[in-house]
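One protein chain is absent from this view; the other protein chains keep their places.
So, chain A:
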């Protein structure tokens, strides 16, 4: 082929160049990859209340390319809105908030569609409850408690993720109400499984093929530490009734033996590595605790043809474990000191093992789904191999409903703080308000619950910006607090919670721009995790204290 012919391939090559979309989303594709991007582009989110916090949240969903968003709000734009909402213009005053913020948000990304719905959310809920189930996620900001609870029931019953944001001054909270969330790609820091203690056949063969007493000095310097460790561990087990080094003394002794394997005048980088990685040799290579727990999960016990693919995969994984005592190998090999040829060889051994394990898992899966009349074709190869690779890091979040917070409140968490006249005990075991750091997060949580109760009674938030009777409101709010503490948590009011409530009342429901920006960032981050089903989302409260510059995750 001559050059002209060669360059005539140009058209084909041009086809392979990145398209507009890939280049636009390059920096985020490195976080959630093509699968996450496509999930995001297929998602439809609903936001109730076109506030500054809502548009700050939507901004971070429109930019990365969420498929569609709807804003439901029947209010008109006020002067106050213009001042704190970047996605409104001076000309927006008097026009519907919903359509105005949608118009300006859409300017950022023309591949996103958006709709502003100028309707009262309560009425929509009454007249067309099915409207809400068209979405992949529902997001609320500072909605009244009765609406919040009705929507959370609806979301809970329809297995829809719900995100409830509350902001006032420098305090905020984000409640994530998830249906069962099963995550395969949790993005662990590293997936390493060397099988030092349970080398599979091919690995063992490779290890046996290396005869340490016969290799040249140069070869000796390039023996991978994995080989050194497996050999040493074998010898150890032979002289210790098959038991691994178990205590500090034995582990030190093991490392000392490794040290003794150095050859004079030969570079010992691989032996350094063997010593530093020896802790991996002391692990049993059993099934990780969290995975073993999944094998006992009710969702697995109640497996039916309606179960999600995830649970069929777990069922197959369980059978795989029953057969081999381990989970499938992820096929990765960390960087190590050796020559390129050996590295590639070792890499191939692990990769082949991983491939073989995936094939077996797939074969098991075919049998499992067959029993339930489910087709194996709904399980793509990528799904099965991805599942096998991440098997050690699977995560299941069992949601809990907002309704439960009222019907069965976490009295153990809230109620166990010490009476006000006692100093908090300095132990990390005590829950709730007894630990000074988390106590303020629990206190802020209670303050928000109190503010909701206040709003139910008075039709507005305590310390509402428009109302100037701060001390009056503070007193009324304290009355409400006492009632909430007694009725909901069976506990006494303490200074830490009174202070939190006072700060919350001082905030008066104000949607401050920096709080909005911050909460919008936190909320959209969690929404993206849930939509892409990657990384581990918050379960189930994030309490945000921007005076202390901290956020705390609580489970309520």
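Keep this in mind: a residue touches a chain if its C-beta (ideal position, glycine included) is under 8 Å from a C-beta of that chain, and two chains touch if they have at least 3 such contacts; residues count from 1.
Everything below uses one rule, namely that contacts and distances are computed from a predicted model.
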item: Among "Ubiquitin-activating enzyme E1-like", "Anaphase-promoting complex subunit 11", "SAM-dependent MTase RsmB/NOP-type domain-containing protein" or "NADH dehydrogenase [ubiquinone] iron-sulfur protein 1, mitochondrial", the UniProt name of the subunit that does not appear here; value: "Ubiquitin-activating enzyme E1-like"
item: Touching the absent chain when the full complex is considered, from A:31, A:124, A:257 or A:383; value: A:31
item: Residue of A:97, A:318 or A:337 touching the missing chain in the full complex; value: A:337
item: Residue in contact with the excluded chain [from A:354, A:491 or A:512]; value: A:512
item: Touch residues of chain A, complete complex, unshown partner; value: 1, 3, 6-7, 9-10, 12-20, 22-31, 34, 38, 56, 59-60, 63-65, 78-80, 82-84, 86, 89, 107-110, 169-170, 189-192, 218, 248, 251-252, 269, 272-273, 276-279, 282, 332, 334-335, 337, 339-341, 344, 426, 436-437, 439-440, 443, 465, 495-496, 499-500, 502-503, 506-508, 510, 512-515, 517-518, 520-522, 524-526, 528, 535-538, 542, 544, 546-553
